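A single protein chain has been omitted; all remaining protein chains appear in their positions.
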Amino acid sequence: MAAVNTVLASVGRVQTPLWGLLLLSIVTLLFALTQGSVSLSPYQVWQAFTGESATLANTLVLELRLPRILAAFATGGLLAVAGALMQVLLRNPLAEPYVLGISGGASVAALLAILIGVSGVFLSGAAFVGAIVSTVLVFGLTQLKTAASSLRLLLTGVVIAAGWGALITLILALAPPQKLPGMLYWLMGDLAYAGSPWPAWVVLVAVCLILFPLGRSLNVLGRGALQAASLGINVKRLERGVFVLASVLTAVAVTTAGSVGFVGLVVPHLLRMVLGNDQRIILPASALAGGCLLTLADTLARTVIAPEQLPVGVITALLGVPTFLLLLHRGRL
Amino acid sequence: MKTQSKLFAFTLVLGGCLWSSFAFSVDGELCVVDDKQRQVCLSSPAQRIAALSPGATELAYAAGAGDQVVAVVSYSDYPPEAKQVTSVGSHTRLDMERLVSLQPDLVLAWGTGNPSEQVATLEQMGMTIYFVEPHDFEGIASSVERIGELAASRDVADRVAAEFRQGISELRERYQGAEPIRTFYQVWDSPLMSMNGTHYISKVVELCGGVNVFADAPRLIPRLSQEAVLLENPEAIVAGGMGEENAHWLEAWKAFPELQATKQNNLFFVPPSLIQRPTPRVLDGARILCDKLDLARGRR
């Protein structure tokens, strides 16, 4: 009986892993700050923050590394939370913004914007609109009605993603060569060109706060629409809300760093294996762990073969594909 | 005193305008207009130059500013000394930290090659950016002069630019009345690519009395099918490409014996580094190309 008590005691209040992840996040951010193609000692980094350091170290740390690391962390968090939400929404562990074609829609819109020749806010705006259009398209074509439709939703997403892929190839084939580098950035996902990290942070924190009271409802939703409705959930309203949140998260992530794949798939999965499937834990844990993963991946991207720089999307895909296959192999998908 | 210095400045500006159309000075600064028509000023001659494309590196060396180049990007292989300079990654993805830590006082950026976000960041940090993108022979010559102006090496730069202009005009004179040769210049093999009439390589072809068969293509770099080339039936095919290992590009055309260029054996190779980078070395490339087309005239 004692065993049962401890198990039950753990249901709904597992804050310890979250504190652990928070600590890990801080360590990751600090570590990333000390890494770069120009080596600076932790003391020099510290001095940059206290303002006692030389101007060069100041510039390197405060103007180059810090914004990029913050952008990486926020983008990783956004993508992981978006992935976790979509997996609950579709009751399918394969759901992810990249797999569902949302990133593809954003990329097509961004590529068209580059083709026309706009940049800055309009480019981000186009990517945002593209992401939303793609989500509306996928969900509209499926119609969220019954539990059985979640598989149709996933299949529709995969097909739409393939469609975006074809359009991307078409645009690349027609684009003038001098516009190709900027276009490839959207496709690979790259933090080298990330602008201000703050929009991503604001959205990440805001969404986490909105999700905080919804965690238990999402747990129930994960058991199917009918079961959720029988336990007192207004399924349609919750699904629509989650869908809007997930698309906004994805759209902001894509506008910050292009279409970085697999973070939304890998992070929630690994967390579920370790922490179980309580969304109240998984969602904030995804935000933190996703942030850590992308920060570390980007640190690798900018140092591993420096001065040559890799797009971070390559690193996440290299990590993501084997994980995906491993999960398939274990037969839990 | 103040009036005097203003007067002095005015005289300088006036003098500058008379002396050349691009270099002028405001309040004792060195100023030029770059290829994006922006005014670029330095308070003192550039001591630390970052060249963010292989072409920009070559132009800086040609302008006599080679000793001041502190940063280059991948594939900056000419002149050979450039290979010893610190690389800051590929031109599409710059290692910003390394670039910033080299503290350049002049950045020669490639407007359509470098990511605009990264160049904007450099500009926000207060670096002086000069966009290099010559589109014709005069653009190449004046780029050398303008970089020479910013690096205070006008004597070398002016000489190089003058030699270049001289060489080009000599070729122009020589081939002005030459019989036209319908020419296909192959930029790339798969996919098959050429360039239209607005591209400076097309101007090199014209300089030598050639006629670019794809001069009217709507896109700067048209992607083509073999059929399109066979239909145009050019009298000469010139291949560029990367490195020296593209002889097989020309071999491929031997499969079409009825093609006029194949029939007359007018399949020519011009080292791409001499023609596909808009630098003074284009003159060397142009001389080779002109010789080849002349050879083709002799085979008629």
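As written, the chain order gives the labels A and B, with residue 1 at the start of each chain.
Operating definition for what follows: contacts are C-beta pairs under 8 Å (C-beta built on N, C-alpha and C of every residue); 3 or more make two chains touch, one makes a residue touch a chain.
Here is the rule we use: contacts and distances are computed from a predicted model.
Engineer: Given the choices "Caffeyl-CoA reductase-Etf complex subunit CarE", "Ion-translocating oxidoreductase complex subunit D", "ABC transporter ATP-binding protein" or "Putative circularly permuted ATP-grasp superfamily protein", state the protein name listed in UniProt for the chain not shown.
Structural biologist: Missing chain, UniProt protein name: "ABC transporter ATP-binding protein".
Engineer: Could you tell me which displayed chains border the chain that was left out of the figure?
Structural biologist: The omitted chain makes contact with A across the full complex.
Engineer: Touching the hidden chain in the complete assembly: which of A:226, A:304 or A:325 does that?
Structural biologist: Per the contact definition at the top, the residue touching the missing chain is A:226.
Engineer: Where the complex has a chain not shown, which of A:20, A:276 or A:322 is the residue touching it?
Structural biologist: A:276
Engineer: Return the single residue from A:64, A:113 or A:214 that touches the missing chain.
Structural biologist: Per the contact definition at the top, the residue touching the missing chain is A:214.
Engineer: Which residue among A:41, A:169 or A:234 touches the omitted chain?
Structural biologist: Counting the whole complex, the residue in contact with the absent chain is A:234.
Engineer: Touching residues of subunit A against the unshown chain: what are they?
Structural biologist: Residues touching the hidden chain, for subunit A, are 1, 3-5, 7-9, 11-13, 87-88, 91-93, 147, 213-214, 216-217, 219-220, 222-224, 226-227, 229-234, 272, 276-278, 280, 332.
By definition in this document, only the chains that are shown with their structure count from here on.
Engineer: In the complex, go through subunit A and note every residue touching subunit B.
Structural biologist: Against subunit B, subunit A makes touches at 36-38, 56, 59-60, 63-65, 119, 173, 176-179, 181-182, 184-185, 190, 192-195, 302, 306-311.
Engineer: Enumerate the contact residues on subunit B facing subunit A in the complex.
Structural biologist: That would be residues 74, 86-90, 92-98, 100-101, 103, 112-113, 115-118, 121, 124-125, 219-221, 223 of subunit B.
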